[in-house]
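One protein chain is absent from this view; the other protein chains keep their places.
By letter and in written order, the chains are A, B, C and D; residue numbering begins at 1 in each of them.
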Amino acid sequence: MARFLKKKEASLGLPPGAAVFIGEQKVSETRIKSMRYSPTELEESEVDLTAPASTTPPEEGVEWTDITGLHDPERVKSICTRFNLHPLTIEDILHTGQRPKMEEFDHYLYFVLKMLHYDQENKVIRSEQLSIILGDSFVLTFQEQPGDTFAPVRERIRKKRGRIRNSGSDYLAYALLDTVVDNYIASIERLGEEIEDLENEIITDPEREVLEKINLYKREINYLRKTSRPAREFILQLSRLDNDLVRDSSRPFVKDLLDLSTQSVEIIETYRDVLSDYLDIYNTGVNNRLNDIMRVLTIFSAIFIPLTFIAGIYGTNFEYLPELHYRYSYFIFWGVLLVIAAIMLRFFRKRNWL
Amino acid sequence: MARFLKKKEASLGLPPGAAVFIGEQKVSETRIKSMRYSPTELEESEVDLTAPASTTPPEEGVEWTDITGLHDPERVKSICTRFNLHPLTIEDILHTGQRPKMEEFDHYLYFVLKMLHYDQENKVIRSEQLSIILGDSFVLTFQEQPGDTFAPVRERIRKKRGRIRNSGSDYLAYALLDTVVDNYIASIERLGEEIEDLENEIITDPEREVLEKINLYKREINYLRKTSRPAREFILQLSRLDNDLVRDSSRPFVKDLLDLSTQSVEIIETYRDVLSDYLDIYNTGVNNRLNDIMRVLTIFSAIFIPLTFIAGIYGTNFEYLPELHYRYSYFIFWGVLLVIAAIMLRFFRKRNWL
Amino acid sequence: MARFLKKKEASLGLPPGAAVFIGEQKVSETRIKSMRYSPTELEESEVDLTAPASTTPPEEGVEWTDITGLHDPERVKSICTRFNLHPLTIEDILHTGQRPKMEEFDHYLYFVLKMLHYDQENKVIRSEQLSIILGDSFVLTFQEQPGDTFAPVRERIRKKRGRIRNSGSDYLAYALLDTVVDNYIASIERLGEEIEDLENEIITDPEREVLEKINLYKREINYLRKTSRPAREFILQLSRLDNDLVRDSSRPFVKDLLDLSTQSVEIIETYRDVLSDYLDIYNTGVNNRLNDIMRVLTIFSAIFIPLTFIAGIYGTNFEYLPELHYRYSYFIFWGVLLVIAAIMLRFFRKRNWL
Amino acid sequence: MARFLKKKEASLGLPPGAAVFIGEQKVSETRIKSMRYSPTELEESEVDLTAPASTTPPEEGVEWTDITGLHDPERVKSICTRFNLHPLTIEDILHTGQRPKMEEFDHYLYFVLKMLHYDQENKVIRSEQLSIILGDSFVLTFQEQPGDTFAPVRERIRKKRGRIRNSGSDYLAYALLDTVVDNYIASIERLGEEIEDLENEIITDPEREVLEKINLYKREINYLRKTSRPAREFILQLSRLDNDLVRDSSRPFVKDLLDLSTQSVEIIETYRDVLSDYLDIYNTGVNNRLNDIMRVLTIFSAIFIPLTFIAGIYGTNFEYLPELHYRYSYFIFWGVLLVIAAIMLRFFRKRNWL
Partner (left out) sequence: MARFLKKKEASLGLPPGAAVFIGEQKVSETRIKSMRYSPTELEESEVDLTAPASTTPPEEGVEWTDITGLHDPERVKSICTRFNLHPLTIEDILHTGQRPKMEEFDHYLYFVLKMLHYDQENKVIRSEQLSIILGDSFVLTFQEQPGDTFAPVRERIRKKRGRIRNSGSDYLAYALLDTVVDNYIASIERLGEEIEDLENEIITDPEREVLEKINLYKREINYLRKTSRPAREFILQLSRLDNDLVRDSSRPFVKDLLDLSTQSVEIIETYRDVLSDYLDIYNTGVNNRLNDIMRVLTIFSAIFIPLTFIAGIYGTNFEYLPELHYRYSYFIFWGVLLVIAAIMLRFFRKRNWL
């Protein structure tokens, strides 16, 4: 299947804003985790999926609702409607092939990006779409499958670590984005280590599997690049955004996030260059090896072919072949062979082929 | 014929705005389909081509006139004149080699772009020029040949799906553009799948037809790129346009369209890079194969050439050649041959050639 | 001679604005054709070169003076002086190695660009410098040699085709620029067809002349690129120019011209990429061919070298060589040879070399 | 270990602003050197690490505190707290994998960049993170390990050389940055000399170690590039900064610094190109060499293989082989061999292979 593009055909001809799930179903059940916190209070609940979602956003403090599993459009739609989201947002949440972006709506900001995870076993970057809705007093997150990416953020809320409990929804959104970008960097780092480990193999032993690895890493780096560049783009946009939803006190954190994402993009570019260099060097190594092989062949051929020819001469059965009858012919013959071999060897040594 | 450029010579020396058809005639007949709709009413008609086109744009609601077949300049010109289009617009509609662009005129916007269709059989992208005229209460579309690209939009109008019946002409134009860009993505997707399928073949079996395929896809990707980049450009322009013809309520949809077209452009770039990488890897594969071949040749030559030489020595007819007469000469001779062969084999094993 | 640069040395040390002709004399005589027209009147004359140029620009209507042949600086200077041109403009008209550009002066705009003509015989782009002076009621054009490039424009003036007779000098200048850019596109088209024709040859039969052609086209494309990019640049500048000399009614035409020149630049880039791809594929083809050659060599060598060795063994003259004396030795010998050959063939078939 | 990225995983899940040291501990002890100076006074002290840091920034003059060794977060934090630094700044100081950047805070500017040192022995660029805090009357510098990079600045303060004693904290910060960028240039210079020295080796003797060197230098140049480009970026930002902390009298110096850093970036790009050219030329050299080898092989084979064949003919034991019995057969045989050899040699000479 085309990796760089999610199936789009299913949606051909649909009106924009149609709430249809497009993607691969990755979990069997939609799960909702909810956290309400203020500097002093904290309330956690796992919302019952059968009961109607009747709760409204809190008047003070922050409510974070984390939805896992998007295959049930009706369910997702009902949650979205409660928070009064635009149909285009709902569509984007459900179509899991979105390009990372930020969109500004009247009462909320919508972020969609990829969460990455480097599967070291299969040497492949796994990705999953994450939608974050930042409202004045609430944050919604939509993930395709469960995972512990946001566990540290939850822990910080529970343990009152850092400033998270004392800050608004924008800080929570920042903390979530920060976690995602941190994961980018961690994925790049793991991949990068493997890439740098290739270096020795390439020069000393340019075997075919090295080529396959280079190709593999190239593909993953391309994938990372395609994912992280638009992410950086919208974080840049976010850092310049003039919107009340992002409070002034959060600005330095957004700038920090921008630095981090810029760094991730730059390192990806660096590894891209490194892999291109590797391929060049691999090729040169292959050529060098061919040279070695040909040198051996040429030396053997050029020494023995003339000798064999001379032996052939004296293997002819001409009736009148005077040299055959002299007493020391055979020894002179050997002498000539050795002299020719010596000349050839000197010739090759002078050419630096030995 | 030059694929990247439509015949222009025919128009050399013509005054600008001359209503002359330049292109390939693709249908035998010009057909006109017309739809008039408002939130409550819908009227569809297939205009009689022999009768004079006397109807005027509606006072309320939206009129969409879809013209298929451009080879009859007089007919096209008379339609255009009814809607009071600028001569340059008429020229652009008729010359089917236009670069995708948007142009702002007093009472309408003019979009020209390519509709793409990936012909999987022949592995070639087919394209057709589409002109869209967006007026206050009307939309005109000019296609080169009939097709069902816009059928879903018609269906949405008929079935009142989504917001199309309740929105103005700008939303209709958006819906049409959206359909076209969706088709881009679908074409890229189909091509992309084939490209990604190549990957295995390249590494395991770098045959000549793989090279031909790479070349083929490169050409199609170049073509896609040439077509979709200016499309993205004018959608960007459109998203920034300050013109009453584009209502505020349509803005989020235009932004969505921009995202989609940006994504299409990025994926095309990604596939371009992927194909370049493929060619590099193919080349390296070819070199590796040459190495294999040469290694076999060298091993055979380097082992047997010296042996043949030694056999040649004892095939000489020297009268006095002492070794020939010893009893065990022949067996010693074999022994020497085997020792030499063993030494050579070890030498190659040490060099990792076996 | 350096093609990408006209001889500049001749002007080293000259004060700027010096009226010295720098270039190759291409015609023997300077010729002047003059047209004065208004919506109702038209007057054509071929000015006598010996008489003093005493006429002044017309009070109404447009005067177009077309000068062919620049080798006589005094003559050119006297014409320029009549129209009160800046010394730098005169210098630029006479130095035929100018970079295409537009310059704004108090009472006129100065355009300098290249007229291109693809000489299909010699597969080379010929170019000639064209200077256009756009004044309020006059247009001056300076060409290096006579040609029929502007004949269609003259014809339109004479036949009152299009809007040319009813428009001002700016429309005439636009019409001339349009003709030049149309010629670019036509040149690119002719070259492009030849380039695309190469494609088949490259894959099926990568002969040396294909390489020479690729090289040739690369050079011409480079030349086209160098010429057409600055042309596009100044048309862009022109489209944004805020100057009374360009009337509002001409704006859409200038935008159209900009589209055309953008398209020409893009197609040139596309062909550049295509040629690079061709070279890559040609190289790969050459490598593939080398592989084929080596495979044949290796198969022959690897089969016959061992066989020859075995024959050599039994050609030795050892006194005691038991196999020679058995009755069926010769047939067993043949059997062994055939078995070895069969083994080798299987080995090569397994490696997919046959 | 991934060189282009410092271990980030350790910080995954930490709240932003957490004061945790991330990096490699390079010294055993944190050392603090302090200098207070005004045009007339100078006071130097090595602060006792066990005593509480009770001193406050001076009311007049400049205080420069230089901290070496970052592995003790508590210590660093207490210093930072004294100067009232933002938690994010403290985090950035302690995490030694920062991208070079400038950050503006209420009462200070924060610069983080890399100090580079080219270790000529191991042909590797060593780097160390440097944080500079520029306050109104104080400058803080945080280094990972001790070194004499800043010794000349200290000396200038002590000896009252240049304008440093008469200028404010901004000039000191400039002087420190200038020293760092000077060190960049010096590192590039040393590396550059080695790179340019490679040139001769590449053409005359393309041995394998040349390839390894090219690869090595490529990696170091990539590293330099990754480090110096963001440095240039923030110096550009600094040169445009509108902030009272940078006095007008310092502006020309910042511009000078910008020139220097731009130059460093450009030279790195130049060397990158040079190394790519080297690799191309090395490859071509390897190919040329292969050609030489093959030419020798081909000449030997093509001359002796036919000769050996002819000798083989007359080595056959056919009973009736007339030539064997003529008296001059052997001499005619030699004559034929020599004629064939001569023909082959002429053929090769005509092909320019000899």
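We adopt the following convention: contacts are C-beta pairs under 8 Å (C-beta built on N, C-alpha and C of every residue); 3 or more make two chains touch, one makes a residue touch a chain.
This one's a predicted model, so the numbers in the text were calculated from it and none came from an experiment.
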> Of the chains that are displayed, which are in contact with the missing one across the whole complex?
Replying inline: C, D
>> Looking at the full complex, which residue from D:Thr30, D:Ser137, D:Ser239 or D:Thr298 touches the chain that isn't shown here?
In response: D:Thr298
> When the complex is taken as a whole, what residues of chain C touch the one chain not shown?
Replying inline: 1-5, 7-9, 11-18, 86, 88, 98-99, 101, 103, 105, 205, 208, 211-212, 215, 218-219, 222, 226, 230, 279, 282-283, 286-287, 289-290, 292-294, 296-297, 300-301, 304-305, 307-308, 311-312, 314-317, 321, 323-325, 327-330, 333
> Can you list where chain D touches the absent chain?
Replying inline: 151-152, 155-156, 161-164, 175, 178-179, 182-183, 185-186, 188-189, 192-193, 196, 199, 203, 252-253, 255-256, 259, 262-263, 266-267, 270-271, 273-274, 277, 280-281, 283-285, 287-288, 290-291, 294-295, 297-298, 301-302, 305-306, 308-309, 312-313, 315-322, 351-353
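The working rule: only the chains that are shown with their structure count from here on.
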> How would the chain A/chain B interface be labelled, same or different, where same requires over half of its residue numbers to be shared?
Replying inline: different
> Centre to centre, by mean C-alpha position, how many angstrom separate chain C and chain D?
Replying inline: 41
> Hey, how far is the Cα centre of chain A from the one of chain B, in Å?
Replying inline: 26
> Where does chain B touch two or more other chains at once, residue-wise?
Replying inline: 283, 287, 290, 294, 297, 301, 305, 308, 312, 315-317, 321
> Between which chains is there touch?
Replying inline: A-B, A-D, B-C
